[in-house]
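Report on the following structure.
The complex appears here minus one protein chain, its other protein chains still in place.
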Amino acid sequence: MSDRIAAEQEPAAGAEDSGRPAAQLVPRFTGQGYADEDLAARRRWVEERTGTRLDHVGRHSVSGEEMRGNVENPIGAAQVPLGVAGPLAIQGEYARGVFYVPLALTEGAVVRSYERGMIVLTRAGGAVARLSADENRVAPVFRFDGVAEAREFCLRLEELLPEVRAAAEATTRHGRLLRLEPRPLGRAGMVNFCYSTGDAHGMNMIVKATESACELLVARGAAGRYTIFSGMDSEKRASGSLLGGGKGKRVVAGARLPARLVRAYLHTTPAELHEVWEATLLGHLQAGALGYNGQYANGLAALFIACGQDVGNIANSAVGITHAEVTPEGDLYASVTLPSLTVATVGGGTGGGTARECLEMLGCAGPGGAPKLAEIVAATLLAGELSMGAALASGEFVLAHETYGRNRPPGPQEPPGPAVTGEPEASAPPPKASSPAAPPGPEAAG
Amino acid sequence: MSDRIAAEQEPAAGAEDSGRPAAQLVPRFTGQGYADEDLAARRRWVEERTGTRLDHVGRHSVSGEEMRGNVENPIGAAQVPLGVAGPLAIQGEYARGVFYVPLALTEGAVVRSYERGMIVLTRAGGAVARLSADENRVAPVFRFDGVAEAREFCLRLEELLPEVRAAAEATTRHGRLLRLEPRPLGRAGMVNFCYSTGDAHGMNMIVKATESACELLVARGAAGRYTIFSGMDSEKRASGSLLGGGKGKRVVAGARLPARLVRAYLHTTPAELHEVWEATLLGHLQAGALGYNGQYANGLAALFIACGQDVGNIANSAVGITHAEVTPEGDLYASVTLPSLTVATVGGGTGGGTARECLEMLGCAGPGGAPKLAEIVAATLLAGELSMGAALASGEFVLAHETYGRNRPPGPQEPPGPAVTGEPEASAPPPKASSPAAPPGPEAAG
Amino acid sequence: MSDRIAAEQEPAAGAEDSGRPAAQLVPRFTGQGYADEDLAARRRWVEERTGTRLDHVGRHSVSGEEMRGNVENPIGAAQVPLGVAGPLAIQGEYARGVFYVPLALTEGAVVRSYERGMIVLTRAGGAVARLSADENRVAPVFRFDGVAEAREFCLRLEELLPEVRAAAEATTRHGRLLRLEPRPLGRAGMVNFCYSTGDAHGMNMIVKATESACELLVARGAAGRYTIFSGMDSEKRASGSLLGGGKGKRVVAGARLPARLVRAYLHTTPAELHEVWEATLLGHLQAGALGYNGQYANGLAALFIACGQDVGNIANSAVGITHAEVTPEGDLYASVTLPSLTVATVGGGTGGGTARECLEMLGCAGPGGAPKLAEIVAATLLAGELSMGAALASGEFVLAHETYGRNRPPGPQEPPGPAVTGEPEASAPPPKASSPAAPPGPEAAG
Partner (left out) sequence: MSDRIAAEQEPAAGAEDSGRPAAQLVPRFTGQGYADEDLAARRRWVEERTGTRLDHVGRHSVSGEEMRGNVENPIGAAQVPLGVAGPLAIQGEYARGVFYVPLALTEGAVVRSYERGMIVLTRAGGAVARLSADENRVAPVFRFDGVAEAREFCLRLEELLPEVRAAAEATTRHGRLLRLEPRPLGRAGMVNFCYSTGDAHGMNMIVKATESACELLVARGAAGRYTIFSGMDSEKRASGSLLGGGKGKRVVAGARLPARLVRAYLHTTPAELHEVWEATLLGHLQAGALGYNGQYANGLAALFIACGQDVGNIANSAVGITHAEVTPEGDLYASVTLPSLTVATVGGGTGGGTARECLEMLGCAGPGGAPKLAEIVAATLLAGELSMGAALASGEFVLAHETYGRNRPPGPQEPPGPAVTGEPEASAPPPKASSPAAPPGPEAAG
């Protein structure tokens, strides 16, 4: 055990309630224990108490000290297999060109499926992507004696806005208070404080700014008791209000895919894809779902883990809407709308290690990268939606997972010889058109 | 470039639409390219095309071959800082004893916050955890000529159930078809196929089983066209129907915390905590949120990444309900209810590397571990909810993030010397009681 | 003032809090005051206190005594203008033939719009309607010491079901307890008690039965404290769980409309109608709506008021899903799905007066009528959805309301001479096809 363990951190005997088994605290170290030897000591301590070996956990490539600010009680790093999918051509305002996208995950067939969607998007000229809003919010709740006082407070906020803004913005170099959205609820006043946050995720930044603004309101006598989070902001949770935006970036990506490309790469037709879209949208309605999508959560998780994003934000970022239409010319127009996508390229987990490298692969690392990253995320999700929808439409979904997943039937069989590329090949069977339930060709990737 | 790259995978000139820049496919390898040298070759290929260095990405501890079935086009692994929180005493049916929980994430103060909640739970005798349902579902949609035919199909399913069950279960050794829930929607018949899946996540398993059942229905003439997913199952998305359960394990965790422990460890009172619960629950309602919780997504993400779970399942798993009550004796009773938690201890990403080690830390690796893991997840989330709620109630939320996060104010200052333990210390300032907005003591962890 | 006013009902002086103006109770009468003279006396009392004349209110056609059980403190009746729409051909299991539907409402153009939809349905052979479930539920909540006890209770319900059923059904001649759906939530046990209720709405019946069952559970020691409503049943409110059914009748209505009928009667095309369906469905998603429909609430309100239904049940009945598809032949298939429609033909307000007459118009009055009424409601809503959708698709929506509504532009103009029939006429302008925004012909009804 390292001698850097701070002796006084061991709980004194009797600290627990009598009659309960002693449960030891994780050991404390001077300086919080971010030295590599501290990590090793902590691992050994865990190994002893849990009877396990933590070999893999200890084989991380960034130093413990670099983890400071990202994690406490560090013992190493979790490793998540990382694949690359592409090429993905994007015509965004910020993301322009061809991208190869890092995806960290442990579900077979997913990278292959995204890759297929990316290739067809690229062959069609690329996904167009656009941001239409970029903000974040914190919604404290203020409590009053009665409904009249709560309403009065909400009305008074308008005149206090300049002072409130000054107090909030004094705490941050990057955050800007855009507006206040007061909504009385009974005798409480809930208020969205809406900010622009630059390239940072910004929650810590704007929570601090909002607390400063709240204290100003208390000092001015406008408010008394408050709680800094009311939940109305929908940080890291799914809610109907996210569809209107406000929790991150509102971004869309769309593309027109000629019928022949849909047929060649996706093994289906625009009409079949639209039919699946329509049928599954009704299934979402039947389930009382928020928004509609095939699998945003998958793509978001893989990108967020790879790129050092705050993975808990999947909960809000995955609320969005996919649309697949047949154009009058018989082509497909598909789009994704992400009203509340939370991404960052500075702060949090973005600064080093594998996350930094993945952001660099996308040309998004550091200041200025967040809007570009948002466009890439949207285009990536569009690729996933296309491929997933096509696998359902063509009936190839199960086969694809059989081919690439861990659940392969037992026996000596191997994945099919010719790699699944998504690229149409001379040897490929003709795209099926008659029935989405017919057996798929051997090269399917869903 | 590795000579194992399959030459024929390079897209032929002219494969793209004319006038568009050539975008190369990620190189193909014989045997899909899981040899470590294939990973290295792929990395070099990416480095050349994106102008980056992938040093960290390449320093993974599991072999490329072990990634087969988890990812395609592998280039290495993403690393996520891993901390440990505990002790967490649990009185479950499956999880019994004291646990130290691995959490992978990049947000400062979170591990410390969970740790605080775990310690107070442990000091109070531990969290009680229980499962009340354990199933998973797939919901295909069948299309018919009209509403009468769709209804007829739904009625007929009852008599066909034995045949359907036989067809489904013939494809799997572990899945059991529990029941069918048909719900006609217009002229479509949507049907929940509800399964028990043992210790596996089981989606691939039950999708395959359901496809077999669907083919049986087609062969019997009961149905014609179908799509294997309707979205009604709510896999990897948030929906109201998840609150009723059916997508994974329904698990609860709860604990009674004496007022003195709340005061000593959480720096607040049961009444203040309840008040925050109530105020923020109303904020969730105002936002049109599904369920209510402070930050399930955070804890789920950290546990899922550490333990090799399918991280996209955060979207459904994070729909749940936290409750904080004051008992007649003035103590706190707090609980979390997770109606649709998707966890696994076999298959997917659970078999090796850091994930396996983390599961072993919890005594959950391999067959038989899933119910135990579910109870641990619930108890961990309960700890997080308590600590988060307390930080809001005591007004210490911002300070905690200032202390541990990356957004520390510039300057030579250091985190406070005495580590934040959550353990009450002689030097700690007296717990504040008067106002939740008052400045917190220096050792706060929210 | 009638001498039947019970003198002792006047509040004693000093009954109010001091310093507050005396506010008199509505006068009390012997036997609760249902004699016509009591109604008149009450009216006069109200007139005196409010300075109004209640001439219309007093001109009701049913006796006061017949209102007993429907209202307290009666002063007369509200009158709502009643129109008739039809013919509506229905091919249901219970409703078979041509119907003329009474609609009570005060919004110009709505009857005309429903009529148009009914005519085109009838010309196409009628709406097919089917029920697939018929039940109602009450969901009490039981409270326990902890999560383990709540779960235990939920498990134990299975063995107690026979006793519970006996206790519940002993209180009613018509209600049958179908099953229990227990769902632990923290340390509470919420349980859906699911009943069939015959032709009655049945809430009072099944609440009473459930209370009896709850008392049995308390007597058996299985439960302690409970509240008879938890809200989980979604009576008279909108919720995601309604989409799965359980609160009333699950009923669908659908029809295939040849393109030429769509063009002739609805002035649009199947493709245009589908396009409007799709666009507005996305608008619903964007709004975080439950289900999707154009205007169920309108039709439900008009039918419910006419037929003596419990109008508060609009809140749950209006949660449903409309679908409009283009068939491969280019025709339109449209359907409505009402998962939780609450209608009755015995009890409540269905027994006399105008409600009874309206139910008789539909051949639904009395025992046996409820499933038929449900099919008629569904077919009527389908008619409304078609006409509303068509008005949007053809751009005639505003003109229709201009023509029939109260907001007619000032001036001597009159509604157009030839009545708007929905029936294509020789003099009608050709159906427009080029643009849905072009000025509509003079006979539009939206």
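The letters A, B and C name the chains in turn, as written, and every chain counts its residues from 1.
Definition applied: a residue touches a chain if its C-beta (ideal position, glycine included) is under 8 Å from a C-beta of that chain, and two chains touch if they have at least 3 such contacts.
Everything numeric in this text was worked out from a predicted model, so none of it was measured.
**Student:** Can you work out which residue in C:313, C:335 or C:380 touches the chain that's missing from view?
**Tutor:** Only one listed residue reaches the unshown chain, and that is C:313.
**Student:** Determine which one of C:40, C:161 or C:289 touches the chain that has been left out.
**Tutor:** C:289
**Student:** Just the residue numbers, please: which parts of chain A touch the chain that's not shown?
**Tutor:** 128-130, 132, 146-148, 150-151, 154-155, 182-187, 239-241, 243-245, 250, 252-254, 256, 288, 290, 321, 323, 333, 335-337, 339
**Student:** Could you please point out the chain B residues that touch the chain left off the display?
**Tutor:** 239-241, 243-244, 278, 281-282, 285-288, 290-292, 321, 323, 325
Throughout what follows, only the chains that are shown with their structure count from here on.
**Student:** If you average the CA atoms of chain A and of chain C, how far apart do the two points sit, in angstrom?
**Tutor:** So the centre of chain A lies 41 Å away from the centre of chain C.
**Student:** List the centre-to-centre spacing of chain A and chain B in whole Å, with centres computed as mean CA coordinates.
**Tutor:** 13
**Student:** What positions in chain B touch 2 or more of the other chains?
**Tutor:** 183, 185-186, 239-241, 288, 290
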